[in-house]
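Missing here: one protein chain of the complex. Every other protein chain is in place.
So that you can tell them apart, the chains are marked A, B, C, D and E in the order they are listed, and the count of residues begins at 1 in each.
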Amino acid sequence: MRPSRRAPDQLRPVSLERGVVKYAEGSCMVKFGDTHVLVTATLEERLPPWLKGQGRGWVTAEYGMLPRATLERTRREAAAGKQGGRTVEIQRLIGRSLRAAVDLEALGERQITVDCDVIQADGGTRTASITGAWVALADCIAWMKNRNMIKANNVLRDNVAAISCGIYQGTPVLDLDYAEDSEADTDANFVMTGDGRIIEVQGTAEKTPFSQDEFLALMELARKGVARLVDLQKLAVA
Amino acid sequence: MRPSRRAPDQLRPVSLERGVVKYAEGSCMVKFGDTHVLVTATLEERLPPWLKGQGRGWVTAEYGMLPRATLERTRREAAAGKQGGRTVEIQRLIGRSLRAAVDLEALGERQITVDCDVIQADGGTRTASITGAWVALADCIAWMKNRNMIKANNVLRDNVAAISCGIYQGTPVLDLDYAEDSEADTDANFVMTGDGRIIEVQGTAEKTPFSQDEFLALMELARKGVARLVDLQKLAVA
Amino acid sequence: MRPSRRAPDQLRPVSLERGVVKYAEGSCMVKFGDTHVLVTATLEERLPPWLKGQGRGWVTAEYGMLPRATLERTRREAAAGKQGGRTVEIQRLIGRSLRAAVDLEALGERQITVDCDVIQADGGTRTASITGAWVALADCIAWMKNRNMIKANNVLRDNVAAISCGIYQGTPVLDLDYAEDSEADTDANFVMTGDGRIIEVQGTAEKTPFSQDEFLALMELARKGVARLVDLQKLAVA
Amino acid sequence: MRPSRRAPDQLRPVSLERGVVKYAEGSCMVKFGDTHVLVTATLEERLPPWLKGQGRGWVTAEYGMLPRATLERTRREAAAGKQGGRTVEIQRLIGRSLRAAVDLEALGERQITVDCDVIQADGGTRTASITGAWVALADCIAWMKNRNMIKANNVLRDNVAAISCGIYQGTPVLDLDYAEDSEADTDANFVMTGDGRIIEVQGTAEKTPFSQDEFLALMELARKGVARLVDLQKLAVA
Amino acid sequence: MRPSRRAPDQLRPVSLERGVVKYAEGSCMVKFGDTHVLVTATLEERLPPWLKGQGRGWVTAEYGMLPRATLERTRREAAAGKQGGRTVEIQRLIGRSLRAAVDLEALGERQITVDCDVIQADGGTRTASITGAWVALADCIAWMKNRNMIKANNVLRDNVAAISCGIYQGTPVLDLDYAEDSEADTDANFVMTGDGRIIEVQGTAEKTPFSQDEFLALMELARKGVARLVDLQKLAVA
Partner (left out) sequence: MRPSRRAPDQLRPVSLERGVVKYAEGSCMVKFGDTHVLVTATLEERLPPWLKGQGRGWVTAEYGMLPRATLERTRREAAAGKQGGRTVEIQRLIGRSLRAAVDLEALGERQITVDCDVIQADGGTRTASITGAWVALADCIAWMKNRNMIKANNVLRDNVAAISCGIYQGTPVLDLDYAEDSEADTDANFVMTGDGRIIEVQGTAEKTPFSQDEFLALMELARKGVARLVDLQKLAVA
């Protein structure tokens, strides 16, 4: 029995609310149960120096947590003077995941920065961030199309969504919340496209190494979860 | 005529929503028009080293802005590796303002950290922060009383609220929004108590120095504005 | 009775010595009693990037304290790797105060940097800094005029001086020294022009909030003190 | 045809040389072809503060590259003042991978720090690091046993080795070198135990998302590669 | 002919003024011509962690330059966020030089920090700093003796003074000023004791390597210069 009484393949209630911040070209408040992330997409007519003059754009991400998004207060990274290792890892993952679905040439020499700020954390902040980031990114690209800044129809080639899975008390379960995550033997995050292909897989044995069969069971769960998230994304941007 | 068509002594619509984050001992989403700040109050059983063993507690504040709280994206301070001068100034102001109304001895050797994170900025983020912070702080102290952690009834001696005033096109006006603030000749922030006394006054001539009479006119407006904010705080925590 | 036996409206002995450093375009050793600040004004033919090409100049300030300017040694900020919050607040105040009296267009696309370094601190370092900074700035601008770098006669529109006031044992007093400052209930700094208008007001209730009447009494004292400081500035640069 | 003319399932020449630094409790120079990493294991009788008093030890890792380990010189991170995101990601991966095979309780309240410094980089520095790190760690633990610092026989429960795989010009290949890695569509790193279970999987679509079948083909290659690396580790420590 | 018209073995006018800052246990304004350094010595009843419990004290030094001590303004190190390489080198030299003359056991478990802040720089700031630092240190130790904090008579075993020499237009000269230093082929700094022994020698060929005979000529000049400085130190503390 999961602490939340969910079935093993059951997501938490998911919501994707668009347009939550008035200035951003795209924005989304994404909730996976008690995990709430505010995502904004910002369009800028500039590029990092190493990309200039190559005829293509860039999508990057930054990630942060409000200090009291967590059970105990976490030190503010701006006050600590640096982003922690976990933050860096997550924001690199978000950026890579989104770029895999964007036609950077069609974007032109511009940068879209996706900011994912965790308002409340209950496990799965990186997967919620990616799922919501796709919605904010889609709105940003729609905003550009409306202004004829881009011509191609497929700048955003496919949906991108992410979900975690893990083995909790011997059973593979979908979309771990914090209570499960802190107990799980194995924790895996899957980033997938709307057509079911894989962008990124990260599986970690927290305590005991796992078998290939266990990993395949997690991947199967993830496939179902991502399909459901993609449906919700399509509803949200419809 | 103000850009928002408000009367010179009219506040923007103000709301103070409590309990918006599930982990914090106190929290408040404060809105002054399009300025939205999420405030949390965190109780910790520890003190900064220089305060230990003196039989009294501490209230401190930190302030931040989400990168896209602003019209153009602002660089994330955690990524820049330091808090800017404006941030430091504001969080020191918030901390001082709250401490002026707290009986630190009655608090015991504990620290309350108030985090003010600006979700959306349209002028007056520091005054909204202080006004919302008082609500979060009040809830945190109530939380402690419910657990018999403090005995005194007057740990929080009085309300604290803050408002900005300025001279916009020659007229003293209350509660500047961004359109006014960026044009105003003079900008002043007042932090006051429920009984009308002053905790902090900061008046700055952006362009032209101002006369004592002009300053007194601003103070009079502030007095009215703060009285209204204190009424709203009382309604909120009732 | 004040610890220094001064009358409530009596300044400490003030001196403004010009030309104390041989390389600077303007310099001033300012003393308010035992508070000694060395101020230099540096002219540079460059601007911060965000100001370029706008046809106007900039005046900025930096502030520091020698480690043993204080009763106990203060950690050197260069060794600590960052400027503290108090430093940042003060140097922003000094810069704003001076800019309010300078015609930045007439200055041309140049920057004047005013460095205020506290050699010995006995309260009131920020007000002494501003008062001395005006002298160094005036000399720097005179230096430019002598070289025909500026044509306008009113680049420096008016004098700028600053003084602190506070309520010490119930009595409003002028120009707090450290012994008074550490005891005062209320502390306010006033930056004013030669014609008696206000550039900046900062009033803080250290312990007990103060009334409007108390604040007006402080402002009245400040007016007298600044008038005296302006006389001394005029003597100094005559 | 691979640039190196290797068969798709062929590792580069691998060597694991022990005892290469005279002070370390364990050390290994690991070479995967032209990728050379110097690994040391350091035993210290201290723990990070958050682990103290829990009756168990810790294994952590740090990673670095000499500036000219790469084709073009990379900026020295010590001079830049921070470790980059890639470095942080890799050293966290190495630490997690090793901990999964160590009985931290049996280790006692001590920390082993594994330093992986890349002398020359030609792709696969993280997998070479993990594979060599296991050897250095094994020697460090043997050193402790020789001094009766630990009693249990299974402090190191199993071998740990890692290998990369990728899809190069449509073909799944094992142990990518730099020429392949910079061209590959998909890149995956597998960390596995001696008994064939998985500790960590990281698969990334550099350009085009990949299918589950492609991923399984990579995993199959990895299994073979890791088995061979484990054999080499056993030879090395025999 | 030297730019200053001094004879080759002639020092600049040197002054050592004691007691220039009211809080410090020892202080000295040292002037070598237009090079002015304010030195303070601070006694603290604490030690760096690695020295605790060894029954001896420590003497350390910090060095800084006011931004406009130089012909062109130098960036403030506190604002830059770190001390430059030259600063670090100099403060380590000052600390080592003083420690060579102090009986650290007799000092007891205390630290004396010597701060050398350059008010105006015209070459030779490090040698002026060391020479003035000895005076401030001597006063600090006298202050301790007056309070019976130390008993031994020889805590300060001998005088320490320093001077630069160089080869300017082919001639060995003593006490380089900036005009000479920036032209000199060879630059050497000598730190010596009152009895003529050497604490530290640093010779650098700025352009052309120098011969042993040239170096000995510089050492001979330095010996004379230091003897004169030691006489002036004795006069100052008499």
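The definition used in the following text is that a residue touches a chain if its C-beta (ideal position, glycine included) is under 8 Å from a C-beta of that chain, and two chains touch if they have at least 3 such contacts.
All of these numbers come straight from a predicted model, not from anything done at the bench.
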{"item": "Neighbouring displayed chains - absent chain, whole complex", "value": "D, E"}
{"item": "Touching the absent chain when the full complex is considered, from D:52, D:82, D:147 or D:207", "value": "D:82"}
{"item": "Identified contact with the non-displayed chain, of E:5, E:151 or E:197", "value": "E:197"}
{"item": "Identified contact with the non-displayed chain, of E:134, E:168 or E:215", "value": "E:215"}
{"item": "Residue numbers in chain D that touch the chain omitted from display", "value": "21-24, 27, 34, 38, 40, 42, 44, 62, 64, 66-71, 73, 76-83, 87, 113, 115, 117, 119-120"}
{"item": "Where the missing chain touches chain E, by residue", "value": "82, 85, 88-89, 91-92, 96, 100-101, 158, 188, 192-193, 195, 197-205, 207-212, 215, 219, 223"}
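The rule is short, and it goes like this: only the chains that are shown with their structure count from here on.
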{"item": "Contacts with two or more other chains, residues of chain C listed in rising order", "value": "82"}
{"item": "Set of all touching chain pairs, with the criterion as stated earlier", "value": "A-B, A-D, B-C, C-E"}
